[in-house]
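One protein chain omitted, others in place.
Chain naming follows the written order as A and B, and within any one chain the residues start at number 1.
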Amino acid sequence: MADAKWGMVIDVDKCTGCQACVVACQSENNVPINTEDIFNQRRAIEWIRVERYWEGEFPDVKARFIPVLCQHCDDAPCEPVCPVFATYHNNEGMNVQIYNRCIGTRFCANNCPYHVRYFNFWEPEWPDTLTHQLNPDVTVRSRGIMEKCTFCVQRIRRTSREADRDGREIEDGARELSPACVNSCPTSALVWGDFNNKNSKVSNLAEKEMSHNGSHHGRGYKMMENLGTSPNVIYLKKIDKHAKETVAHE
Amino acid sequence: MGGSATAVAAAACGVPEKELLVQAPLEMPEDLVTGLDNWYATIDRQNRNGIGIVVRVMEGRAKKIEGNVDYPVNVGKHNAIADAGVQSLYHPDRISAPLVRTGERGEGNWEEISWTDAVSRIASRLEGVSGEELVLVTSPIGGHMGSVVNSFTDAFGSTHLQYEPLERTVLQASIKNVFGQDVMPDFDIENAAYVLSFGADFLNGWVSPVRFGRGYGDFRHAEGRERGTFTHIESRLSMTAANADDWIYVKPGYEGVLALSMAKVIIDEGLGDDAAVASLTQNGTNDLSQFDPSNVSAVSGVPAQRIREIAHEFATKRPAVAIGGGSAAAHTNGLFNLNAVHSLNYLVGNVNKKGGVIFNPMPPIGLPVGSRSSSFQQMSTLSDRMANREVKALFVREADPFYGMPSSSEVRKASFGVDLIVSFSGQFDDTTAMADIVLPEHNYLEDWGTDVPDPGPGYQVVGFQQPVVRPFFENRGGHLGTKNFGDVLITLGEILSNPLSLPGDDVKTFKDVVEQGARSLYGLNRGSVKSDDFRSFWQGVLQRGGWWDTGARYDGPSPTPPALPVSPQEPISGSGEFALVPFESAGLSDGRTSDLPWLQALPDPISTAVWHTWVEINNKKAEEMDIREGDVVEVTSPRGSIKALAYPHPGISPDAVAVPIGGGHLGGGRYSKERGSNVFSILEPLTDDKTGALAWGATRVSLRKTGDWVRLSKFENTKPDISEDTHRKIIPLTNG
Partner (left out) sequence: MIPGDFQIRKPSRIQVLILGILGIGGLVGAVVGLVLGAFVITAWLGLPLDVFGLNEGPEQPIAFPHTTHVKSLGMDCTFCHRNVTVGAAASVPAVGLCMTCHKTIGDGNEEISKLRDYHSSGLPINWVRVHRVPDHVNFIHEPHIRHFGEKYGGPAGTCQLCHGDVGRMVKVKQVRSLKMGDCVDCHKANDAPTDCTTCHY
């Protein structure tokens, strides 16, 4: 899988804000339970979160949703500031976080324009019985460690290993390979795959939606692209028939 | 120095002692390979409409739930509530053995007893209790558990009430009135070009959100179709409303006249199907003139021009579908509202057509469907009977009426008139707290069962539920731990020499009933699983999570459109400055999932609030009343008051306030006990006059600041730099 370049395409026009991805992620990745206190301290951890933005006043009011997760930027601002190389870009196009290297300076979170890095201010705690649910493939992060979306790398590792063992090919968009959020999304607003595979769903979507020629205007944009982070997550614009065309970066 | 080197190393690095213990199991199941995962197909019971799930099991423990790709209802998709099911399995406050009350009722003093003891105590106390004096209250149950319960009530002559707080009585009555159907039809959002929804929060909690959500994804963007248009009419900006192209505010309870006004526009402009128009208006004798948009505009609060526009769009963008439910049904004129809304479908000729309302066939092998709820009126009658000492024994399973019934029905007090209350809950919910004997049921991930989805996908489906893990409390021995509900009913029948009629002589347990059901399906020799012998059929069914036959569709007569309900009914509501709109938040459903920490911590889509009960109020109105976010506000109805934290936002009308359902449990485990306030408790006991359903949207309230302030826990602004999107940099828009 060394040649892959994993990425995601998120259709904001399909996202209903239902939060299925949030629980799917927490369940797969042993994210600590966000208690009331943790929310009040503004230290809640949601590797993928759904943001809600208001526009207008009653009755002409809109609430719009957008899922935000680690953008796995090619030029990630979080990477150069880590003094211990705990975060770096691997050869699969992913921005990865190595827990055992992390010393908790929080420089990376400070430098991330998307605010998708979460710091463990507290030791994660579960009642004894709930620990039975914890995913053995994912490290439980202790206090003082930075964590963030991994594109469910444990699934990539497990699936490619088992495919190697059984001598089979993995199809594009296979559920066993896909991150938990992508599998859960009821409207299929999240699509995940390999940008290096020219026939993959994400490649096709990127090609179609990021291009502008003639009358065709793709809906694709990258969040806060003007910062030069070159994210590996492509968003597709929300369609609002009352809206005047706006661009992602002005 | 007896300590070994590894122990030294362990001590040096602070490795917990128990990590050094590797347990060799006594017997290893054949398929257990440590470090490898198995995915077992079963049925989700957390959502009200069962969806097919697969559960990842490692070393005998359930780890993760995902949608079952094969299952026709949800095709691989699931939602937050389904995902959190593993937490209900491993909930730290689950009841692990039968309990008998030792102190006064409701005091919370319990003693563990064995199953044999518990069942025989119940049996001895049931002696001399007549059929009418034994009442069974369950959540709506279908499939084989439904048939076992039916044979129990037949054997004992007892009453069976199927209770859920947000009942579907009005919806089902409307489907029967308008379409003549006994089972819910499927609304084919996926293939519709235009969706017009009145109050139905179908993406969030209404009826079958995962199925509708999946359809909605394709409705917006799919290969070979244009983007559909969606207009939502509701008194609150719900999550579904937020996703609509247009959200139209309507005064609560006036959805019906609004729909009739649209019908009038369509008929007047000649846009409707002629045959349907003739039938709906009784060949023109039905006078619709009073529903002229200019008249309706005044009462409903929707401008006349908008009514005409929407009617026009609905009639011309075909296939179009009109859906009514949720808050539109929760008024004293609920049935009128829904009948008017659903009649719109005839005008655009989409009944039993692709992209419209698709009828479902009756389930195979005579299985009951799982959504027949009893009305609030029936529950109130039960409460009165309990108070009058006419009920001697009350069995409660999966339902929590002591939480969901308005406090005015005084069901808690009435419970003191009942001699024996038996709860089958695995959790100390509000009803179980008042029980005499608790017989904890298996969690659904440890249990057998079948499910008939309602609505189905347009053809016959029977979902199969199998235990994906061994019962968690198995280690407590056979006399303690949990058991299957059906098995307990069968045992009770045997002990009281009133045996249940089960399908077949060698059928002894509930699992046998399920297997016998599979045998009947095998006998049909059609559908998704075909094989030469029953064993491989059985395995095929369990492997794929169910049986379905895409060929077995509705083949009954096409219904004749009934006359439009032209005598309008004004919604009746109490007094108070604000209309109270209770609503389902993303995670807590109707309060049944409040015990799960993931769902308590799940931000509400609109307010992003968590762990609390809040009251949504219009931001301008709040400014006028000097209410800020986090102010503790007393919400008072004529039936009582609750406290909630204010959350002002622009998505609600100045004359309404909205309070989420799911807070204020008296019990239910550490994560829900005494957390927030129960909005059900202040509802007025108004009912829909035709069906007797609770008009939970008809209460009016007043607000009062208490002067206290509590920080409202919410996800919004957790990341402060991107709190606003004024220049649409985060969510840019395009108009096509």
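Simple rule for what comes next: contacts are C-beta pairs under 8 Å (C-beta built on N, C-alpha and C of every residue); 3 or more make two chains touch, one makes a residue touch a chain.
If you're wondering where the values come from, they're calculated on a predicted model, not measured in any experiment.
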item: Displayed chains contacted by the hidden chain, counting the whole assembly; value: A, B
item: Touch with the omitted chain, as defined above, among A:Val81, A:Ile98 or A:Leu227; value: A:Ile98
item: Sole contact to the chain not displayed, among B:Leu36, B:Ala278 or B:Ala563; value: B:Leu36
item: Sole contact to the chain not displayed, among A:Arg42, A:Arg161, A:Lys208 or A:His242; value: A:Arg161
item: Positions on chain B contacted by the hidden chain, ascending; value: 1-2, 4-9, 12-13, 15, 19-28, 33-36
item: Residues of chain A in contact with the chain not shown; value: 2, 88, 90-92, 94, 96, 98-101, 137-140, 150, 153-154, 157, 161, 164-165
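Methods note: only the chains that are shown with their structure count from here on.
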item: Centre distance in Å when chain A and chain B are each reduced to the mean of their C-alpha atoms; value: 30
item: Footprint of chain B on chain A - complex, ascending; value: 11-14, 16-20, 22-24, 26-28, 33-36, 39-40, 42-44, 46, 49-59, 61-66, 113, 115, 127-136, 158, 175, 180, 183-189, 217, 219, 221, 223-224, 237-250
item: Residue numbers on chain B that touch chain A, as the complex places them; value: 35, 37, 58-59, 61-67, 69, 74, 76-80, 83-84, 86-87, 89-92, 94, 203-204, 209-210, 213-214, 216-218, 220-221, 227, 237, 239-240, 242-243, 245, 247, 249, 472, 586-587, 597-599, 601-603, 605-606, 608, 610-612, 618-620, 649-654, 670, 711, 713-722, 724-725, 727-736
